[in-house]
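After the structure tokens below, expect a handful of questions from me.
Note that one protein chain of the assembly has been removed; the remaining protein chains are unaltered in position.
Chain lettering (A, B and C) follows the sequence in which the chains are written, and residue indices restart at 1 in each chain.
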Amino acid sequence: MGSLLIKNGKIVTATDLFDGDIYIVDEKIQTLGARLDLKADKTIDAKGCFVFPGGIDPHTHMELPFMGTSASDTFESGTLAGLYGGTTTIIDFAIQSQGKSLSEALTQWHEMAKGNAVGDYAFHMAVTDFNEKTKNEIKDVSERHGIKSYKVFMAYKGALMVDDRQILQLMEETKKFGGMVIAHCENGDLIDGLVAKNRTAGNLAPRYHVLTRPPIAEAEATGRFTDLAYSGEYESYVVHLTCEESLQRIRLATQRNQKVNVETCVQYLLLDESLYYKEGFEGSKWVMSPPLRKEKDREALWKGINQNLIHTVATDHCPFCMNQKEMGKNDFSKIPNGAPGIEHRMELMFSEGVEKNKISLNKFVDVTSTAAAKIFGLFPRKGTIAVGSDADLVIFDPKEEHTISAKTHHMNCDYSAYEGWKVKGKCKTTILRGTIAIENRKALVSKGFGKYLSR
Amino acid sequence: MGSLLIKNGKIVTATDLFDGDIYIVDEKIQTLGARLDLKADKTIDAKGCFVFPGGIDPHTHMELPFMGTSASDTFESGTLAGLYGGTTTIIDFAIQSQGKSLSEALTQWHEMAKGNAVGDYAFHMAVTDFNEKTKNEIKDVSERHGIKSYKVFMAYKGALMVDDRQILQLMEETKKFGGMVIAHCENGDLIDGLVAKNRTAGNLAPRYHVLTRPPIAEAEATGRFTDLAYSGEYESYVVHLTCEESLQRIRLATQRNQKVNVETCVQYLLLDESLYYKEGFEGSKWVMSPPLRKEKDREALWKGINQNLIHTVATDHCPFCMNQKEMGKNDFSKIPNGAPGIEHRMELMFSEGVEKNKISLNKFVDVTSTAAAKIFGLFPRKGTIAVGSDADLVIFDPKEEHTISAKTHHMNCDYSAYEGWKVKGKCKTTILRGTIAIENRKALVSKGFGKYLSR
Amino acid sequence: MGSLLIKNGKIVTATDLFDGDIYIVDEKIQTLGARLDLKADKTIDAKGCFVFPGGIDPHTHMELPFMGTSASDTFESGTLAGLYGGTTTIIDFAIQSQGKSLSEALTQWHEMAKGNAVGDYAFHMAVTDFNEKTKNEIKDVSERHGIKSYKVFMAYKGALMVDDRQILQLMEETKKFGGMVIAHCENGDLIDGLVAKNRTAGNLAPRYHVLTRPPIAEAEATGRFTDLAYSGEYESYVVHLTCEESLQRIRLATQRNQKVNVETCVQYLLLDESLYYKEGFEGSKWVMSPPLRKEKDREALWKGINQNLIHTVATDHCPFCMNQKEMGKNDFSKIPNGAPGIEHRMELMFSEGVEKNKISLNKFVDVTSTAAAKIFGLFPRKGTIAVGSDADLVIFDPKEEHTISAKTHHMNCDYSAYEGWKVKGKCKTTILRGTIAIENRKALVSKGFGKYLSR
Partner (left out) sequence: MGSLLIKNGKIVTATDLFDGDIYIVDEKIQTLGARLDLKADKTIDAKGCFVFPGGIDPHTHMELPFMGTSASDTFESGTLAGLYGGTTTIIDFAIQSQGKSLSEALTQWHEMAKGNAVGDYAFHMAVTDFNEKTKNEIKDVSERHGIKSYKVFMAYKGALMVDDRQILQLMEETKKFGGMVIAHCENGDLIDGLVAKNRTAGNLAPRYHVLTRPPIAEAEATGRFTDLAYSGEYESYVVHLTCEESLQRIRLATQRNQKVNVETCVQYLLLDESLYYKEGFEGSKWVMSPPLRKEKDREALWKGINQNLIHTVATDHCPFCMNQKEMGKNDFSKIPNGAPGIEHRMELMFSEGVEKNKISLNKFVDVTSTAAAKIFGLFPRKGTIAVGSDADLVIFDPKEEHTISAKTHHMNCDYSAYEGWKVKGKCKTTILRGTIAIENRKALVSKGFGKYLSR
């Protein structure tokens, strides 16, 4: 491969900020210094730019088969869009089908990703049917596939949901192999009841999606999941936490000195439920679970980040095109749940977070990259700018302004959740393992460049 | 029937305390006054005694078929024991069998009680299998049987436990008829997992009962139940709350201004888990669910009473003789759950609560009688000493000391949970609907005297 | 005096509600019964009416010398207005002047009240200068004057405020004599700073009164007062609590099982801060300390009552006529603090509380009468309808509608804080110690009828 020298950047980690140069040999960072006097095969001048660790999105669903269709981004298109936006690594979910084995799911997901992904990727294992057979697979999943995080769904009864007994048994079994259970926390029974009642009442428009998934359904499940983890002193991770009520459950868990890792998504920080009330079917664009919440919740989440109660900001990237969304034209409960997001996570977090003084530069790096790497066992290979780490870097121009649009984005989705948003700050160059992946708005790498990350 | 005059008593209600006379005509209180100059068929001098409203025990299980045997007190022996101890009314549980109807259970319980009960009684309806058929019975249970309280079990999976969906549907349906859902709050899945693990490990002694039912299992279910009630703004009632962790969940519910009624039992106020560690099989005497807790929990419960977070003190009276308990000689999980208690609830609450300055005389009346009457729709017929109310009265000598023993108690159980406890204060005379039921330690009424209370 | 029979009333206490008659001999209730067949000097038919215990207002300031003027109601006019509205007893504040003795204050207040008060009255002793001399007076105040409650001000530095050391010493000394410290909780230093800053900035309109007394100032002092009481395990009482933040401090105190008694005032339940923004100087009518708060606070207070965190509803009656208010025409900080209220406390609590289903009838009686009597040592002489209690009664017609106006009220104040409010429910007849005080909107008693209540 050779060497690459990035000069004059403002280098940012979760702790540091300094002016300097980065010298890369092959895939790794070899030297950090002031005015490095080294020869390199290629030199980039990062003057005026920040240099961030490549982003890690710990929650994506490429090609997810769901609700009778499939998410519209493949591992190729999705990870490439990620690279355009500075995200060099994703952690996707291999999801067991109820009645089938974990290994069948893994085979399927490895097949989807391998030779296709442009960016690096790891997997969480979603367990939807925990039984004696599943239990016996955990060792293999952990040791052979290098997977340490196991997801459960507390909603979607009959399809994905497991009961408390299964959650506890999974916690016990995975801990033996250094694993951790992570959860989608919504009370499925409570939601199913509300959905049934509203469908019966003829309430079928997209806005009934949010009206049937109230904060109490999420808060209850968040609290229950942390209680279950507490009962056996298990470390845990809550995915896509969205609201103040749920965050308060986390805070209560900390009062008993419990360690809970928490993720939110960029959309919960930036958008709110008023979008579901747009005319006609437009609200379907933001139909995702949990749904967008209120202004007060957004505020609570930003503060939660600064209080270290929320550790990672993901996307739950799971796009469906409008013709897919229209499966629920006449019934909100049939709208495929999910929205595109991976491409703009880092730019939005910079523009809305750092530029608007909601979070510091260091915290930006932490929530978009470092914390996910540490929690999920990718650190220090990924998630930082340090000697010996993978040279996954984003050269970021904080001054360049641009406007988000489906016309220009690279995700395979015919709408944007942020159409028309003006953003300050742009990923100019993305480097993955020492290779320039994106430069001058062009991709210099292609399908198959991405590597699977065994943990 | 005629008239009865009680003279010179210290009359106590949940608010008042005054010296006076009570004049009763037939079943009702007609006059309260200072030195009433009225003629009566019979006159009792209550000088030096308190006169309390007859006790109401809102949680008993007479003849309950459970774990392969039946509780050893019948409606006759159990309510008679209650009268000896000043409890004139019980609310027992008619329990649906999974797969059967509510009306079958009601028929069975009415048969057990009718013509047998000596004291007055009402029923809670325990719903263990909520489905379309059950739903259609609620109207009848409510309107024809006069039942307003519906119990669910969040533990005992496979036998009694219902899921969250059923709880919510039951809340919705019963509210239409002015009913309320009440719950046994323990997370069955969590407990079943611990029980299975301990049985596998050969941990079979009685003390594993408490070790497999930790406070977090109760607190989680208590919080979940209040969350479910909150989601639909339903009033609710938590039975036999035992520990600080659960009480804290109640306190949090009040912070969002939710109304939750809470019951504890006298044993949770007075006894603690050290009893499970007695030599041999003796700990089985206190095997009940939830189990006895720690000293700190007892303290929290007393304070919870004074903070009005806990409203009623019941017994969960469900006695099994030692030969029944021995079904679990070699496996704690097979020990029939339950203990005797109805006879000494009021005397113990007076002796340990009022005499030791933990609660006031008015609070004593409130938690042993008035609050239960108000919550369960028996007020003002029951639960107070007021003009027009049923003349259910206890003439109580605060100075008489006695010792609790299985040798002398009237419950059909060959041990006492409080063997050897010295008690200060004695129910001298119990009056039920104007009739002297107990006097000079003798019963003056017999089977069939008790009336069913439709609410 | 003779006998009085009240027939056919719906008699209400803090616990009970029953149809019955009340027979009074001289000053006391002698008999309660259904259809009492007794002869009386006078008989009143209360058909269709409630009969409540006479109201107790535990927080009034008759003739208070304050901010260069004096409250406009005398003990005569103020207690008479109280009787018109069903309040038969007040507890006023004898306030020490800094540098002077407690006994001087008591002499002054006894002189103001004695021979003038129409209704019954007791005193709290306000201690503004606690030192060795003051300390030596406590025994006398307690034993000779029968005063058990000692007020401190945590605001009004230089005039009334004491420091934490004085509060603690007062708690210690008064406890020896069965007394309790009660507090005006606002952080004087914080408020004085805001007042000074706003005056300097030329912010002089009435609305700056509320802007310079934020909830945090009250919450801080409320928390500090409860902390000080907790440090020595002293019982305590917080006067006129107004906001959610302060109530939360009380809730936290209960979590450590501390007993704190709490008072709010009717205006904090019914009015809000928008009144300060009325045109011109009109906002001055509601300039009182603490100020009116927000809608959310009103809601929290109503719920606090039902959660038993708030025990009494007083008025802090302290009226000033508009020409007095105008002392602060050009400077909000010079507007005499206070407003009229005693006359309509009970009718407003009934109309806005009971009629609108915010509180039950029993709770109405509790917060307007019973709780104050119990907390301040007047029970059972005052505060209930029971055999042997003073016959202080209100015959209340729940159907009569009327409109509050300064034109028709009996308080010596040329405006009403509730001008034009429509009220459902009217005190028809007020009876004080067996004597009809108010009937057919006429006073039948006059100055000097009120008695001092030594506790």
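Simple rule for what comes next: contacts are C-beta pairs under 8 Å (C-beta built on N, C-alpha and C of every residue); 3 or more make two chains touch, one makes a residue touch a chain.
No experiment lies behind these values; they were computed from the predicted model shown.
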| item | value |
| --- | --- |
| Chains still shown that are in contact with the chain withheld from the display | A, C |
| Candidate in contact with the missing chain, chosen from A:3, A:31, A:103 or A:203 | A:31 |
| Contact set of chain C toward the excluded chain (per top definition) | 157, 163-165, 168-169, 187, 189-190, 192-193, 214, 216-217, 219-220, 223-224, 227-228, 230-231, 252 |
| Residue ranges of chain A at the interface with the undisplayed chain | 11, 13-20, 23, 28, 30-34, 36, 248, 251, 254-255, 257, 259, 299-300, 303, 306-308, 366, 370, 380, 384, 386-389 |
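Keep this in mind: only the chains that are shown with their structure count from here on.
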| item | value |
| --- | --- |
| Fraction-based call for chain C against chain B, same above half, different below | same |
| Highest C-beta pair count, chain pair | B-C |
| Chain whose Cα centroid lies at the greatest distance from that of chain B | A |
| Centroid distance [mean C-alpha coordinates] between chain B and chain A, Å | 51 |
| Between chain C and chain B, distance of the C-alpha-averaged centres to the nearest whole Å | 39 |
| Chain C residues counted as touching two or more neighbouring chains | none |
